[in-house]
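Every protein chain of the complex appears in place save one, which is left out.
Coming up: chain A.
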Amino acid sequence: MPAVQETIDQVRKIDVDQYKYGFETEIEMDKAPKGLNEDIIRLISAKKDEPEWMLEWRLGAFRRWMTLEEPKWARVQYPEIDFQDIHYYAAPKSTPGPTSLDEVDPELLRTYEKLGIPLREQEILAGVQKPAASELEEANDNVYKSGRVAVDAVFDSVSVVTTFKKELAQAGVIFCSISEAIREHPELVKKYLGSVVPTTDNYYATLNSAVFTDGSFVFVPKGVRCPMELSTYFRINEKGTGQFERTLIIAEEGSYVSYLEGCTAPQRDENQLHAAVVELIALDDAEIKYSTVQNWYPGDAEGKGGIYNFVTKRGDCRGDRSKISWTQVETGSAITWKYPSCILRGDDSQGEFYSIAVSNGYQQIDSGTKMIHLGKNTTSRVISKGIAAGFSQNTYRGQISAHRKATNARNFTNCDSLLIGDQCGAHTVPYIEAKNSTAQFEHEATTSKISEDQKFYVMQRGIPEEEAIALIVNGFVKDVIQELPMEFAVEAQKLIGISLEGSVG
């Protein structure tokens, strides 16, 4: 069985050394003891200097969580998680809320530098790489016209710095850590937090509501087009910790914001839990574009270690003619359980979901979206591209529903799966439900293998095997890549290439 051995060897190559963000930062941490109980929640709340109502909100969620059971319906398998064996709070000691970059621990700045995330504003101003001309032709975004991206850097449980705050404030945009928002803008937080994903929503969202430690807060006031891209970069560093971040984005009437999220973690044998909640609210005529490049550590070649990524992301098109667009590139995590969704509440509102999910090694992905059509003339579009290699399992799970009053709801769904090798699996689980007879839903799905014919053809032009696969795969995901902001698109293409290295058997 030489062919099988070869496959095994090549899959082995995707081991740790392929994951270039696997380093660990040596920094003194302030940690809560392991375990989860009301005292830990009080401790987190006290560390964050939170008002009483916030603590009550958390405790309410915790009590609810105690009554819930872990969901088992996803097509993923993992040993039971011991929720008492996790640190729920870990923060770099030296940063009790720095007010400027100069106060940030240089070790942290170096960490983000290594990750390629520029936190120094002047560097961003001076150092944005201009893309090559041919790539520019294809770019449909205008990131490079402004050339700048504001970053909120979240390290384990805390936000270490947020850049460009002043300039954003001049436009009326609030961009800060959620902890700061709770202190500085309680009226906004009170009004919107939990209004899309209630504390009772699901097991992981409820857990998050009880113990979330940081995340980003964005508020774009009426009529404002956010002058630059906003982004948050999540980094899990500390051993034995979970990361529970909470992001809340509010776009008032007629406003626009584009938000990017990136994430990485060190390589470890243990599995670490990441359970985030993201809530988006778009009022009348507002538009939110949310892009993610998820590159958590996927585990080693034997499937040991890696991040468990259980995330609840939901957008509420609360206003008429509002629009929310999710774009995700998922390459990391041992387990991904994630369904960025849109509630199309306002009349004529639009929801979009563009996804590329790449799994290799022993990764398991169960991801997709929900488009809930409530308002009249609402439209949604779902384009999902799943790529499975190695021994991975890759599932698209989607729900499209039109409620009674959703006259003329329309959805178009296209899910394509690509298999590389014969040890992996791709699955499509669509749920479609229309309670209004005028709804029009279309669903297209394909599963294909990279054919030997295609690979041979590309290689015959002098393109080495792995590059040939990457080229074919990048062609396959092109529809989605086009939706990403320029700089993410280039990054995402590279990332997909790296994730599939050694996948050819």
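Criterion: a residue touches a chain if its C-beta (ideal position, glycine included) is under 8 Å from a C-beta of that chain, and two chains touch if they have at least 3 such contacts; residues count from 1.
Following the convention adopted for this analysis, contacts and distances are computed from a predicted model.
Engineer: Hey, which one's the missing chain according to UniProt: "NAD-reducing hydrogenase subunit HoxF", "ABC transporter ATP-binding protein", "Fe-S cluster assembly ATPase SufC" or "Peptide/nickel transport system permease protein"?
Structural biologist: The UniProt record for the chain left out of view names it "Fe-S cluster assembly ATPase SufC".
Engineer: Tell me which of A:53, A:78, A:431 or A:456 is the one touching the absent chain.
Structural biologist: A:456
Engineer: Please pick, from A:56, A:302, A:444 or A:467, the residue that touches the omitted chain in the full complex.
Structural biologist: The missing chain is touched by A:467.
Engineer: Since one chain has been left out of the picture, which residues of chain A touch it in the full complex?
Structural biologist: 132-134, 451-454, 456-465, 467-468, 471-472, 474-479
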